[in-house]
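One structure, pasted below without further comment.
One protein chain is absent from this view; the other protein chains keep their places.
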Amino acid sequence: MDHQILIAVLLLSPLLGFLINGFRFRSQSYVIAGTVATLAVTVSFVCSILLFIELLALPAESRRITAHFFEWINLGDLNINAAFVVDQISSIMLLIITGVGALIHLFSIGYMHHDKGVTKYFSYLNFFVFNMLILVLGDSLVTMFVGWEGVGLCSYLLIGFWFSDSAKAAAGMKAFITNRVGDAAFLLGMFILFMTFGTLNFYELNALAPTTMEASWLGAVTLATLMLFIGATGKSAQIPLYVWLPDAMAGPTPVSALIHAATMVTAGVYMIIRLNPMFVAAPNTMMVIAIVGAATAVMAATIGVVQNDIKKVLAYSTVSQLGYMFLAVGVGAFGAGMMHLMTHAFFKALMFLGSGSVIHAMHEEQDIRKMGGLRKYLPVTHFTFILGWLAIIGFPFFSGFFSKDEILWQSFSSPRGHTLLWVAGALGAVLTAFYMTRLMALTFWGKSRVDKNIHPHESPWTMTVPLIILGILSVISGFIGVPHAIAEFMGHIPNYWQQWLAPVIRPLPIEELQSVTHTLSEEYMLMGISVFLAMCSAIFAYVVYTKKKHIAENTAQSLKPIYNLLDNKYYVDEIYFGAIINPLVKQSRNLWYYIDVNVIDRMTHVASDVATNGGKLVKTLQNGNMQQYAMYVSLGLIIVLSYVLMR
Amino acid sequence: MNISIGLADILLISPVIVLFLFSLIPLTTKVLNKNVEQSPATTLVVALMGLGIAAGLLILFGGSDQTIFNGQLLFDGLTKWAGLIAIVSAAAGIVLLYENPSTPYRQFSEIIFLALNSVAGMLILISAINLITVFIGLELMSLSLYLMTAMSQEQKLSKEAAIKYFVLGSIASAIFLYGVSFIFGSTNTVNTAELMQVAAQTIQADKLFLFGIIFVVIGFCFKVSIAPFHAWTPDVYQGAPTPITAFMATAIKTASFAAFLRIAATQVFQGSQNLVDVLQWLAVLTMTVGNVAALVQTNLKRTLAYSSVAHSGYIFIGLITVGLSANSAYSATAVVFYLLTYAVMSIGAFGILSMIEKSENDFVTVDGLAGFAKKQPALALCFTIFLISMAGLPPVLGFFGKLYLFGAAVSEGLIWLALWGILNSVIAVYYYLRPIVSMYMKPGDTDVSDNRLYASTIMVIASAIFIVVVGLFSGPLFTMIERSLS
Amino acid sequence: MNIGASSSILSLIIFLPLLFALVISFWPQRQTLRELALGFSLIQLAVSLLLLRDFDSTTAALQFTEQFTWIERFGISYFVGVDGISLMLVILTTVLMPIMILGSWKSISEQVKGFHVALFVLQSAMLGSFLAMDAILFYVFWELSLIPMYFIVGIWGGARRIYATVKFFIYTMAGSLLMLLAIIFMMRLTPEVTGGAISASLLDFYKLEIPFIAGDFFTPQTLLFFAFAVAFAIKVPLFPLHTWLPDAHVEAPTPGSVVLAGVMLKMGTYGFLRWVIPLFPDASSHYAWLFIALGLVGIIYGALVAMIQPDMKKLVAYSSVSHMGYVILGLFVMNVYGMGGSLYQMLNHGISTGGLFLLIGMIYERTHSREISKYGGLAAAMPIFTIFFIIVTMSSIAVPLTNGFVGEFLILMGAYQYSFTASIFAVTGVILGATYMLWMVKNIFFGPAGEIVKASEHDPEHRLHDMSKREIAVMLPIVILIFWMGLFPNTIMDYSKQSINHLLQNKQNYSLEVK
Amino acid sequence: MSMDAVLFWFLSIVVIGAGLSVVLMSNPIYSALSLVMTMVGVAALFATLNAYFLAGVQLIVYTGAVMVLFVMVLMLFDLKRELQAFSRGKITGFFKIAGVGVLAGLLVGVITFTTQKTSLIAEGSPLAADIAAQAASGADNTKILSENLFLKNILGFELLGVLLLVIAIGVVALSRSKGGTHARD
Partner (left out) sequence: MLETSMFSEIGLNHYLVLSALLFTIGMAGILLRRNLIVVLMSIELMLNAVNISFVAFSKYNMNSEGQVMVFFVMTIAAAEAAVGLAIIVSIFKRFKEVNIRFFEHLKG
C-alpha cells in the first residue's frame, strides 16, 4: 500500500505543480512558479530514489513494485488498468527523468526569468514530467501510450511556447503531426499484439512472447514490432520521421534539454527495451531497427557537420545518438542501448543547458559563427561543456565512451550485428567527434566574433549548478556499466548495469549466440580503431576551426554540391512537403471542389433542376388556353382508351 | 310497378331537403324585404344553421346502410363521412366567404343560396348509387359553383375561371354521360349496386362496357383533377375568389372522390389489368405534375392549386387500392381519412390566404408573406401547421393521412406507387417550406387585411387545433370511419 | 424524501420539455426568459439523472417501459423504453441542453422566446426518438425533430441560412420517407409473428425473419435494409450523403450547431444500432463492407476536406463527417470493441464537437468572423479561451486522457479485428485529424497577431475580452466531461456493456426483454 | 332498303352534315341555325327509335327554347364577323384534329368490331315479357316512360326541379351581380 502511495505521490506531484502553475498562469513571478515546479519534480525525484532503494531491497527476480489505481478501459477481453510498475527498467528512467528533470527545472528558473509566460512555461514543464512518468511507469502499452501522446502534447505546447512567431508555432505542429504518424503505427502495433496475445500488459506480453524466432515478414510479432518501431521512429526522431526534432529547437532551450535530448525522445528506445522479448522474437524487425538506427546515426551526423545554429547542431547530434541507441537495441544489445540512453541523457542535457547558458549570455543569439572565444566570459559553462564534449565524442573513460563502444562492439559481434553496422557506427563516431569539436571551437575557442553590442556574462547559480551536476554525471556515470573488455582491462570492475537489467532482458536465443564467436582482442582492436579515428577527427576539427579556417571554407567551396546537400539536410523536408504534404493539400482542395461541390452538390442541384424544369414544362403546357386544356382531356382519353385496348 | 315513398326515404334525404329549405330562407327574406339585402351575418348564421342541421341529420340517419328512392341513394358510412366532410368544409368556405373582399355582399343571400344547393348536390352525388342520379348531383353541385365563381366582385380573372371551369366541366359531363350510356347499353343498368355483380366479367367480355367505364372514370378524373385532366384546376383555383377555391378544393373534391370511390368499389377495375396499369400511371403523372409545377409557382394560391392536384394523385393511389382490394373497407377508410385531412388543411391554408387578401384584386405571392410571423404569430403558426401537414410531416394529421394511404397501397402490393408518392412528398416539401421561409425568415410586414376577421380566425385556428389534436389521436377516428364503412 | 424513478419517468423525460416549451411560450416577462429556460433545462437534467440512478446496468433488457395503445387499428402504440444503447444518448441530450441555453445567452438576441420554444421542442423530439420503441412513434419523433431545427437554422442562422436549412430539411426528409415506407412494409409483415394483428412495436419487428438471399439485391431484407440505412446514413451523415452538414453547420446559430453535432447526428448512428443491425442481421453483415468502406472514405475524405476549409465552422463540420465515419466504421465491424467504441464515440463527438462549436460561437460573437485566415495570435489576447479551445481540440483529436481517445481507440481496435487493411485506412484519420485541427489552432491562436487581433488592439470598442464567467460556466461542464470520460470511461460504458454484448451475441435472432 | 333504312340514312346525313356545319361555319349565326337542324334531325331519329315523347321534348326544349336562347344571345352581341373563328397553332391543330380523328376511329372501331349488335332488340332481354309485348306500340312506351319517370325516378325528377330553380335564381343573380347585364351599379 505504501508503494502505491509513493507511486501516487511520484505521479501526482508534477501534476499538482502543473495545476498550481496552470491556474495562476498569468503570474509573472518566476521565483514562485519555478520553485513550485522544481519542488514538484524534486518530490518525484525523492520518491524515485525511495522506490529505487526499495527495489534494491527486493530479490533480483522479483524487483517489481506495482500500483493498481483503477480500471481504465474495460470492454470485452480488453482490460486496461490505470496501473503503474516500477521495475529495473522504469526505475532507471524514473531517476533520469526526475533527476535530470529537476536540474533542468532549476536551470529554467534562471533561464526564463525574464519571460512573461514563465508560469505557463513551468506548468507545461511539470505536465511534461507527469506524462513522461506515466509513459515509463505504465504497465501496459495503452497506459504507455497515454504518456506517449501526452509528452507529444507537451512537446507541442513547449516548442510553440513563443507562439507569436509563426515558425515556432509551425514547428510545434510539425512535431505533433510527425509524432502522430508514428502514433498511428503504434496503435496498429498494439492492435496486432492484442489480437494475437489477448493482452497489452507488458509483463503478460513478455511472458507470452514466442521463444521461436519468427522468420516471416508478415508474422504477427514481426508486423506488430515493426509497427511499434515506426511509432518509436516518430517519437525518437529516427529515419524517416526525424524531421521534427531539429525544428523543435524553436522551443526554449531547457525544453530542448529535457524533452528533446534527455527524456521524451528516448521513449522509443525505452519502449523497445520494455518489450524486448517480443522484439527478440522478430529478427527481421531487429534488423530493420539496427539498419535504421545506424543510418540515422550517420546521416544526422553528416548534417550536423554543416549546421551553424548551436541548437541545431545539438539536435542533429541527438538524432544521431538516438540512432546509436536503436542500433544497440537492433542488434540485441538492450543493456547497451539503455546505458547509452542514460549517459546521453546526462551529457546531452548538459550540452543543451550549456548552449542555453551561451544563448542566454549572447542575448538569444544562436549562430555559432557569431560566437567564438566565449571561454573567457563563460568559464563554468565552458568547463562543463567540455565535459559533455568529451563524453559525446567517446573520449576514453568518460561516460559516452563506455556506452558507445559497447554499442559499436555489439553491433559487430552480436549474432544480429554486422560489420557494416559497425562501420556505420564508427563513421558516426568520427563525424560526431568532428562536429562537436567544431561546435566547441567555433563557440568557445578561437577569436571572438561576438557583436560589439553584446556583452556575454556568466549565468546565475540556478543555471550553473545544474551544469556542474550534469557535468559530473557525464564523467562518472559510465562506470556503473563498464563493458566486459574494459572491465577486464581495468581490473574486473563488476558491470552493475548488466546485472541490474539482466532479469528483464531476454537474451538472444542460445543457438544464435553460439553461432558467432569473437575474441577479446578483436574487441580491443575495434575499440582502438574507433577511438583513434574519433580523436583524429576531433583534432582535425580543432585545427580547422580554430587555426585554419580557410580549409573549411575551401572544402565547402570545392565540395559545393555535397555541402549544399548537407546544408539543406538532404532536402528531406522539401521532399516531404513536395511529395506528400503539398500534393495532399492540393488534392484535398480538388477533392472538395470536384467531389463535394461538383459531384455531390451538383447532383443535388441537378435533381432539383430536373424537378424545376419539369415544373417549367408543366407551366408551358398550362398556357391558359382552354382549348388546349380540352385537347389534353381528349388526348388523355385517347391514350387511356388505346392503352386499354392493346391487350 | 308498386313503388311508394315512405317516411324512411324522407328522413334519410332530410339533409338535402333541409339544405334546400335553408337556402331559400335568406332569399325569401330578401324578396320580402323589398329586395334589400339583410345583414350578411344573419345570412351566415342561417346558412350555418342549415348546414349544422343537415350535418346533424346526416349523423343521425346517414350511416344506416339503407337505400332509398328505389335504389337511387344509398346512405352508408361513406355517405355519412364524406357528407360530413363536405358539409363542414362548405361551412368553413362560407365563413371565409363572409369575410373576403371578393364577396358580393349585396348578393350574399344569392351566393349562400347557391352554396347550400351546391352542398345539397354534393350530398346527392355522394349518396347516389345510380349513375344518372350521380350525374344530377354532379350538375347541381357544379352549376351552382360556376355561378358562384362568376359572381365575384373581381371581374376579370373570376369570369375567366368560371368560363373555363364551365366549358371544361361540360366536356367532362358529356364524356361521363357517354360512358354511362355505354354502361347502360352493355349491362342494361346504371345502378352501381347491380353493376358490382356483373362488372368484373362484363369488362372482360364487352369492350363497349370497358369504354363506358373508362369514360365514366375519366369524367370523374376530371372532377378530381387527375392529370392530364387537371388542366383547369390551377387556373380555376387561382381565378376564383379564395373562399370559393377553398370550397372547391375541399367540399367539391371530397364529394367527387366519394362518388368516384363508389365506382372504384364495384371492383370493376379488376377485370382489366391494363386499366389498372393506366390508372396507376395516371396517379404517378398526377403526383408528379402537381408537385413539380407547384415548385415553380410564385402565386401562393396557384401553388396550393397544384398541390391540390398532387394530393389528388395521392388519394388516387388509395382509390386504385380500393378498386383492387378484396376487402376494400380499409382502403376506402384511408381515402376518406385523407380526404378529411386534406379538407381541413386546405380550408386552413386557403383561409389564411383569404384573410391576407386586401382587396378582390389582391393576390398573395410566396414572397408576399414575408414578415407575417412577426405580425401574426398565431396565424403564422397555424399556417405552418397546415403546410407541415400538407407536406406529410409528423406529428400532425397529414402524416397520418399519408401513413394510412400508403399503408393501404403497400398492403395491396402497390409498393412502387407508394414509393413514387414518397418521392413526390420530398419534392413537395420544398414548396411547402417556402411560405414558412417567407413568413419566419424574411423581413417584411405582411399582415391580415383586417384584424377583425373573427370568424375566419376562429375557423383557421380551429382547423389548426383539429389537425394537431386529431393528428395525435387519429386512431379512434380511423377506426370509427372504418367501422361505419365496412 | 426519496424521489424514485417512477414507472412513467420516460414519459416525463419526453414530455417535460414540451411542457416547458408551452410555459415559455406563454411566459409574460421577456427579461427572465433565459433564466427560466435555463432552470427548466436543469430540471430536465435532474430528471434524467434520476433515470441514470435507477437504471439497472446488469441487464440488457428494456427498462422503464411504458406501453399504451395509440392507434389500435395498426398496432401502433406509445411504447417507450430505455436500455444501455439509448440511456447515455438521453443523458447527453439533457446535459447539452443547459449548456446550449447558457451558450446562447448573448448570441440570440431576437425572438428569444421562439428560440427557446424551438429548443425545447427539439429536445423533446430527440429524446423521443431515442426512447421510442415503436416504429411509428419513432418516426414521428424523428421527423418532428426536423421542424424546430429547421426554424433554428432558418431564423437565427447566418446569411445563407435559408439555402442551408432547406437543404438540411429536404435531405433528411428524403431519407426518412424511404424509412417510412420500409416501416409500413414491415408492419404488414408483423402478423406472422404476432398471430394476426398488425404491430408497429419494435419488439415485434425484431421477431420478424425477413427473407434474405445473398447477392440478390431485390430481396426484401436487402431493400428494407437499404431503406433504413439510407435514412440513417443521411442523418449521420455518411459520405457521400454529407453535403448538407457543412452548409447547415456554417449557417446555424451556435446552439443550433451544438445540438446538430451534439445530438442530431447521433440519431442516425443510434438508428443503425437500434434498428438496422438488429432488424436486418443478414443484410447488415452482407453489406457491412460497404458501410465500412464508406465510413473509411468518410474518415479520410472528411479530414482531407476539413484541412482546406477557410471557415472554422465548416472545418469542424467536415471534422464531424470524419468523426462520424469512425462511428459507422465501429458499428459495422460488428465486434464488441467497435460497437462499444462507437457508442462511446457518439458521446465524445457530441461533447467535443459541441464544445468546439460553442467556442467558435463565442469568438464569433466578438469578432463576427469565422475566417481562419483573419485570425492569428489570439492566444495572447484571449489566453483562457485558448486553453479551453486547446483542451477541446485535444479531445477532438483523441489525445489520451480525454474522452476522444477511448472511443477512437476502441473503434480502431474493432476495425483491426475486422480487417488489417481497414484499420490502416482508419488510423490515417488519426494523423489527418491532428493535422487539420492543429492547423486551425495554429492559425487562430498562434503566430503574429492577425487582422482581427490587430484591429482590436487599436479599437477599444472591439477589444477582445477574454471569456466571461458565463462562458466559462458554459465550457466547464464540457471540459469536466472530457476528462471524466477520458479517465473513467468505465463509469459510462458499464451502462451499455450488457446491451452491446447482447446485441452481438444474438445478432441473428435479436430480441429484447422487457423488464 | 326498307323505309326505316332510308329514313335513317337521310337523317344521319342531315345530323352529321348539320353537326359539321355547326363546327365549320365561321359565322356563329349559321352555326346556330345548323344546330337547329341537328336538333331536329336528332328528334326525328328519336322518333325512328320509337321514342316519340322524347322526340317531342327534344323539339320543344332544344329547338324551341335552347336555340332561341342561343340566337337571342348572338343577336344581343351583334357579332357580324368572327375575326378568328378557328384556333391557330400548327402543332396543337394537328394534335386536335388527329385526336378527334383517332377518338372517332376508336369509338367506331369498338362499336363495329367488338360488338355485333346489329339488331335493335337484344336477344333474351332480361326485362319482363310484358314490356316486350308492350314495346310494339309507341303509346304504351310513353306510359312506361312516365311510370318510370314519376315513380322509379321520382327523385331525379324532383332534383331536376330543384336544379332548374337554382339555375334560374343563380342566373338572375349573376346578371344582377357587379358587371352583369342588370347590375345596379
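Order as written gives the chain letters A, B, C and D; numbering starts at 1 within each chain.
Rule of thumb we're sticking to: a residue touches a chain if its C-beta (ideal position, glycine included) is under 8 Å from a C-beta of that chain, and two chains touch if they have at least 3 such contacts.
If you're wondering where the values come from, they're calculated on a predicted model, not measured in any experiment.
*Asks:* If you put the missing chain back into the full complex, which of the shown chains would it touch?
*Replies:* Result: the unshown chain touches A, B, D.
*Asks:* Of the listed residues A:198, A:494 or A:624, which contacts the missing chain in the full complex?
*Replies:* Answer from the full complex: A:624 touches the omitted chain.
*Asks:* Since one chain has been left out of the picture, which residues of chain D touch it in the full complex?
*Replies:* 1-2, 4-5, 8-9, 12, 15-16, 19-20, 22-23, 28, 31-32, 35, 38-39, 42, 45-46, 49-51, 53-54, 57-58, 61-62, 65-66, 69-70, 73-74, 76-77, 79, 82-87, 93, 96-97, 99-101, 103-104, 107-108, 111-112, 115-122, 125, 127, 131-132, 135, 141, 144-145, 148-149, 152-153, 156, 160, 163-164, 167-168, 170-171, 174-175, 177, 179-181
*Asks:* If you put the missing chain back, which residues of chain B would it touch?
*Replies:* Missing-chain contacts on chain B: residues 132, 135-136, 139, 143, 146-147, 150, 155-157, 159-164, 166-167, 170-171, 173-174, 177-178, 180-182, 184-185, 188, 190, 234-236, 238-239, 297, 302.
*Asks:* So which bits of chain A touch the chain we can't see?
*Replies:* So the residues of chain A touching the missing chain come out as 619, 622-627, 630-631, 634.
Definition applied: only the chains that are shown with their structure count from here on.
*Asks:* More C-beta pairs touching across which pair, A-D or A-B?
*Replies:* Answer to which pair has more contacts is A-B.
*Asks:* How many angstrom lie between the CA centroids of chain A and chain B, rounded to a whole number?
*Replies:* Result: the chain centres lie 79 Å from each other.
*Asks:* Rounded to the nearest whole Å, what is the centre-to-centre distance of chain C and chain D, using the mean of the C-alpha atoms as each centre?
*Replies:* 70
*Asks:* Using mean CA coordinates as chain centres, what's the chain B-chain C distance in Å?
*Replies:* Chain centres of chain B and chain C, defined by C-alpha means, are spaced 43 Å apart.
*Asks:* Please set out, as single numbers or ranges, the residues of chain D touching at least two other chains.
*Replies:* Expected reply: 110.
*Asks:* Could you list which residues of chain C touch at least two other chains?
*Replies:* Where chain C is concerned, no single residue meets two or more other chains.
*Asks:* Residue numbers of chain B touching chain A in their complex, please.
*Replies:* 163-164, 167-168, 171-172, 175, 207, 210-211, 214-215, 218, 222, 227-229, 231-232, 234-235, 272-275, 277-278, 282, 288-289, 291-297, 427, 430
*Asks:* Considering only the defined contacts, which chain C positions touch chain B in the complex?
*Replies:* The touching residues are 69-74, 76, 136, 139-141, 143-144, 146-147, 150-151, 154-155, 161-162, 165-166, 169-170, 173-174, 177-178, 180-181, 184-185, 187-188.
*Asks:* Within their complex, state which residues of chain B touch chain C.
*Replies:* Checking each residue of chain B against chain C gives 388, 393-395, 399-400, 403, 406-407, 410-411, 415, 418-419, 422-423, 425-426, 429-430, 433, 436-437, 440-442, 473-476, 478-479, 482.
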